[in-house]
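Missing here: one protein chain of the complex. Every other protein chain is in place.
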Amino acid sequence: MTYEEVIFYVIAVPTVVGAIGVVTARNVVHSALFLILSLLSVAGIFILLSAEFLAIVQVLIYGGAVTILVLFAMMLTRVRDLPAALDGPQRPFAALAAGAFMAVSIFSMVSTDWPGETDKINVISIEQIGNDLFTTWAVPFEVASLVLMVALLGAIVLARGEEGE
Amino acid sequence: MSLVLISHNPWLESLARLAIIALLVPVTVIILTWVERKVIGRLQMRLGPMRVGPYGTLQGVADTIKLLTKEDVRPQTADRWVFELAPFVIVVPVFMAVVAIPFTADLFIKNLTLGLFYFVAVSGLSIVGFVMAGWGSDNKYALLGGVRAAAQLISYEIPLVMAILAVAMLSQSLNLAVIVGAQEDTPNIAYQSLAFIIFAIAGLAELYRQPFDIPVAESEVVGGPFVEYSGIRWSMFQLGEFVNLVLISILGSLIFLGGWQWPWSVFDASVPVAAQVAMMAVKTGTFIFFFMWMRASLPRLRIDQMMSFCWQLLLPFAFLQIIINGLVLVYDWPNEILIPLSGAAAAGAVYLTYRAARATGVRYQPGYQTVGSVL
Partner (left out) sequence: MVIETRPPHESDLETIDINVNVGPQHPATHGVFRMVLTVDGELVVDLDPVIGYMHRGNEKLPENCDYRQVIGYHDRTDYLAQFNTEHCYVEAVEKLAGIKPPERAEYIRVILAEINRIASHLMFFGAFGTDIGLFGTSFMYAFRDRETIQDLFEEVTGERMMYNYFRPGGVAWDLPDNFRQRCMQVLDSVERGVEQLDGLMMENEVVLARCRGLSPVTPEDAINWGLSGPMLRATGLAHDIRRAEPYSIYDRFQFDIPTGKRGDVYDKLVVRLEEMHQSARIVRQALETMPEGPIMAEGLKRVLRVPAGEVYMRVESPRGEYGVYLVSQGSDKPWRHKVRGASFSNLSALRAMAVGNFVSDVIIILGSIDIVLCEVDR
């Protein structure tokens, strides 16, 4: 095994363990913490792929902000009814959906022609990302921001509705 | 060139550099605890520690030994793994952030192209540790403190990042060495005084020091997330806090004060390493002293005041700075125009804060009654 492979497995194991932990942990807060572990390990994989910018964004957005908010919501809401919710009559459907998604992922992974050689990978610089994002892909970028904005406003309206009554 | 290490094996060299961090940082923290106690002591008309060593200089060592030998207590009802891992989750990202910080032009662990961005991303991870400590301790004070910490640190990260981003816009780089290099003539504080003020305040909040020590408020939540910790785990929180203090101070002096550059080109082309280190020490020390000074002289804000200050004042002004920078960049105006623009905006921000603090009315003389009782 090369160094790269060793490092890959060192990173991949927590990714998978974290992912399994998310669904098997009986405690929602533990689930959220496993999620953080998994997402951070994904950032490690990004680094291994020389996608440093993506890795840092992954850490910034998922490791820091999003999961914190998830944790926040879970800590403050009642978790009493959760075991029942984890184990409902929809279980087979959930298994089916998850299995189908996994099949699609594996299929696309196998069928894609990945650049296997190191020299084929071109490291995308941050300038390039910036230029692309704000020129070629400006419209999708703005649409995405708009969607987030709507979500933000919705959250505020929902939260304030309680006080305004 | 980087830290002068004579090794051609990259693995060995990396290990050696990490070992240097692991050794140097705790020593710095031990010294800083003594400095903080001394500075705050002087500000409070006390001498500070005087007994251990000359002028109490060994106080930090004594404290460390005490903390390391203390029993590590875990409440029986605490969530074992969450409780025990929380200190690591706080300390590890802080140490990871040290990697990207250049101390002088030649002294650094790793010069990253995305250094600034990396720093921001990694230091945001510590918040998870606060939440874990708060939730895992099974203590209501800790829970309140953890929630406060998460809310405060996430909120203030945004203006902090915005202020940093403003500097990155001006320097056209996220590489800290390049940002410092770009300040050869004028430090960024002149061009970006508004961003500097926002950075200093948001940094204060990120360090949860007075007046933003809401998560650990001694008189309310008795130390917040740390209330159940003792011994070495508690000292890890302390370590994280002080390393963060140093990091924010170094970052501030790098991106706003011109880092290791001497003002007015005292040394012509090449500044000797010792002079660079001295300059960094002076600038970083100024920041650290500022943070300690605030600690000794300001009371604590209320949580809603802290939040509205961030979202209603700091964040809009951070955006304003970015818009100003954007205008200057797009229309190719000279950088000098930033000095009055940013300065005026900074003055406006300060004035608004001043007014907000006095919105409820100013002090008045008490009424005097010389007649008898009205009852």
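Order as written gives the chain letters A and B; numbering starts at 1 within each chain.
Here is the rule we go by: a residue touches a chain if its C-beta (ideal position, glycine included) is under 8 Å from a C-beta of that chain, and two chains touch if they have at least 3 such contacts.
Quick caveat, the model's predicted, so the values are computed rather than measured.
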Sole contact to the chain not displayed, among B:G60, B:P87 or B:P211: B:P211
Sole residue of B:K66, B:R80 or B:R358 that reaches the chain not shown, by the stated touch rule: B:R358
From B:M50, B:I232, B:V273 or B:I303, residue that would touch the chain that is not displayed: B:I303
Those residues of subunit B which, in the complete complex, touch the missing chain: 40, 43-46, 140-141, 143-144, 147-148, 210-211, 213-214, 217-222, 295-305, 353-354, 356-364, 366-375
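Everything that follows uses one rule, which is that only the chains that are shown with their structure count from here on.
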Inter-centroid spacing, subunit B versus subunit A (mean Cα positions, whole Å): 29
Partner subunit B, residues of subunit A touching it in the complex: 27, 29-30, 33, 36, 40, 52-53, 56-57, 59-60, 63-65, 67-69, 71-72, 75-76, 126
Interfacial residue positions of subunit B with respect to subunit A in the complex: 79, 82, 112-114, 117-118, 120-122, 124-125, 127-128, 131-132, 135, 143, 146-147, 150-151, 154, 157, 174
